[in-house]
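With one protein chain removed, the remaining protein chains of the complex are shown where they sit.
Each chain carries a letter (A, B and C) given by its place in the written order, and its residues are counted from 1.
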């Protein structure tokens, strides 16, 4: 049987209240793609982190803006793209700090990108500030 | 407080298996818009009917095609657009048959458009066959 | 999963009770169509659709009821509905089903109606 590709897209206003809806969307698509319960939970988390970053950093919590989540899967992998038209950033400029350093600095953030990179098998940013910023993440489907 | 408009979009492959996901989406957005439980159930039904028509009639169950559902609401109403690029049709040419006639003819269909028109306050088709067919439906939010 | 649907079958004397559970939409209607079709084909025409577990119905599900009613009645039987929850009942109601179908508040009542020869829409 040839592997048929399926694409699902969700676009919502840039507000953290919509993260729950984004997670539900990812859970449903991840389940259809064939991921088990634990991997679905991880996918939800990675997409939540990426969208929370867009909402808070790319759009500075401007709820008139839109966040897009596009998920495409076949038999082998799921690719999830998070698209915004906000400020953008240089991912290579973000230092990866250890947890004990963050705690010593009383930081409440700085773990999102690490979670995304830990969960997903491939993570790529394509940033064109103010025009179109795209985070493309891939996770392979491990058959039981 | 000025009424802020919010837009949510879901796009899925044209397959009846995705109707459940479309209903979940509508339920969530309808709830955010302020509809009560019964009206949310009606919204789910109207959108399900419209999307089932697109899947079965506009696209002849070709699952490589996409169905879009776009919901915009403010304090007063929700507008839901169902968009396809399939065959299209002339809504005015569809006779409204009564239930007893349909039963006498052993028909299993013919109730969808009636349900949509009964549930929604305004229903408009803009059909450009093969290019872009749009069903725009509006339901007013009745405050308790 | 809000697209889960199943039909469970049991008999009560000459009557077949089909219990519908879950979401009856364009995706799941063929399952219900087959279940009713199988009864009709095998000559069982006294059928109660127990809707207590039916949480959603769209016109594709309503269509199954519509398309079999005449044949089943012509064969001397009836297709009765029972125990529909209010949220689902409002859909039947909007389309005028109560005038044409025998809709009973419980499966027990539907069985009583069968023994009394009661039909809907008469």
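Criterion: a residue touches a chain if its C-beta (ideal position, glycine included) is under 8 Å from a C-beta of that chain, and two chains touch if they have at least 3 such contacts.
Since the structure is predicted, the reported quantities are computational estimates derived from the model, not experimental observations.
Looking at the complete complex, one finds that the omitted chain is in touch with A.
Screening A:65, A:87 or A:114 for touch with the missing chain picks out A:114. In the full complex, subunit A touches the omitted chain through residues 16-17, 19-20, 23-24, 37-38, 41-42, 44-45, 48-49, 52, 55-56, 98-100, 102-104, 106-112, 114-115, 118-119.
FYI, only the chains that are shown with their structure count from here on.
Chain closest to the overall centre, judged by the mean of its C-alpha atoms against the mean of all protein C-alpha atoms: B.
With centres set at the average Cα position, the gap from subunit A to subunit C is 45 Å.
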